[in-house]
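Here is chain A:
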Amino acid sequence: MGFLDIRNATKSYGAVEVLHNVDINVEEGEFLVLVGPSGCGKSTLLNMIAGLEDITSGDIAIRDRVVNGVHPSKRNIAMVFQSYALYPNMTVGQNITFGLEMHGVPKPEREKAMAEVAKLLQIEELLGRKPGQLSGGQRQRVAMGRALVRKPDVFLFDEPLSNLDAKLRVDMRTEIKKLHQTLGTTIVYVTHDQIEAMTLSTRIAVMNDGYVQQLGSPKEIYDNPANLFVATFMGSPSMNLIQVKLRVEAEAAFADTTDDQGGKVSLPVCGASAALKSYKGQTVTLGLRPEALTDVEGADHRSDHVEKVQSMVTVTEPAGSDTFVTTTFGGTNCVARMRADADVHPGQRAEFAFNMEKAVLFDPKSGKRIV
Partner candidate 1 sequence: MAAATQGTAIRTGRVARTFIYLVLLLFALFYMLPLYVMLVNSVKPLSEITGGGMMNLPEIWTVEPWRKAWSEAQIGVQPTGLKPYFWNSIKMVVPAVAMSTILGALNGYVLTKWRFRGDTILFGLMLFACFIPFQIVLIPMARVLGVLGLAGSTWGLVLVHLVYGIGFTTLYFRNYYAAFPTELVRAAQIDGAGFFQIFWRILLPSSGPIAVVSIIWQFTNIWNDFLFGASFAAGNGAPMTVALNNLVQSSTGVKEYNVHFAGAILAATPTLLVYIVAGRYFVRGLMAGSVKG
Partner candidate 2 sequence: MNKTYKHLKLSAAALALSVGVAQAADVEVLHWWTSGGEAAALNVLKQDLEGQGIGWQDMPVAGGGGTEAMTVLRARVTAGNAPTAVQMLGFDILDWAKEGALADLNATAAAEGWDAVVPEALQAFAKHDGKWISAPVNVHSTNWVWANKAVLDANGISAPTTWEEFVAAVETLHDAGVTAIAHGGQAWQDATVFDAVAMSTGGPDFYKAAFIDLDPTALGSDTMKEAFDRMAFIRDHVDENFSGRDWNLATAMVINGEAGFQMMGDWAKGEFLNAGKVPGEDFLCFRFPGTGSQVTFNADQFAMFDQGGPVSAEQAALASAILSPSFQSAFNVVKGSVPARTDVSDEAFDACAKQGMKDLAAASASGNLFGSMAHGHAAPASVKNAIYDVVTAHFNGEYDSATAVTELVEAVSIAQ
């Protein structure tokens, strides 16, 4: 039994079910990120935790108290909104203490709490201003201050960084992480940005079409995606997916595909399970992250399963730290992540190193990973 329990929660609007039997337990101090494309139900779920949307069936419990039907203000939660939702007619100080005021906290205490939060977030000099006079980053801090001052059981963040420019977003991301580490608070955080999900979370729930596709630590999600959706959604550039034919020879399994010229490429699959072998002779999807497809020099030396294959380079995209190289395997475009100084040129063939230890295979029909 967790700190925040979501048990079999379902949400329907009329006859349309938008959230299907969600089960998540969040431990105290955990940083759970709900990630997924827009319309996947992540914000609905957050709003249900907040009490802003009714729960159609199932339960949500905070500290073992079922909060279905409990007013948002009685759940001891705080929320940071995408638009920050700062009250435009109040000063920053009033914004921060409004919640305390509504809960009947006496003025001196409110002032004290406000001062602490302002210090923590370094917004002391902004307290007398109106939200209209603040920059995006400042508004973001005020919004967090408003949440922090309540000392809630659970913090809810609804895409809090999506209105910031790229640089600020990275800074604020770090700041949020730091706050979480300092204060040890329990956080549920909604985003559509998989990098935010990866960097911030202790656990991620990837959602799509109202289902939780996979719940796990960032590493689990990244390395062992449960299905094709998770595989492609997480990671940038996204995972290369190559249609391969599974060939089983005695204990070993091979994924057969072609290079850019139609030449045969056979990649040994390491640690083939019985389940995998049952796909013998069938077409399956081979998933390989760009960083597992590199130039030879850049290949992971600890890996014993590096396969080298020649193929034509179509596009190179130097990104400073790395160079992304596009080529073709099995008729699909694949992106390889090479070292910045790798000697590759569009229109020339180059040698690609496949780190097969990192390869995952999916059933192309169900999209599920073959374990």
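For anyone wondering why these and not others, all candidates are chains of the complex that A comes from, given by their letters.
In this text, a residue touches a chain if its C-beta (ideal position, glycine included) is under 8 Å from a C-beta of that chain, and two chains touch if they have at least 3 such contacts; residues count from 1.
This one's a predicted model, so the numbers in the text were calculated from it and none came from an experiment.
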**Study point:** Touching candidate for chain A, same complex, options 1 or 2
**Key:** 1
Exercise for review: Quick one: which bits of chain A touch candidate 1 in the complex? Just the residue numbers, please.
Suggested key: 47, 50-52, 71-74, 77-79, 81-83, 85-90, 98-99, 102-103, 146, 150
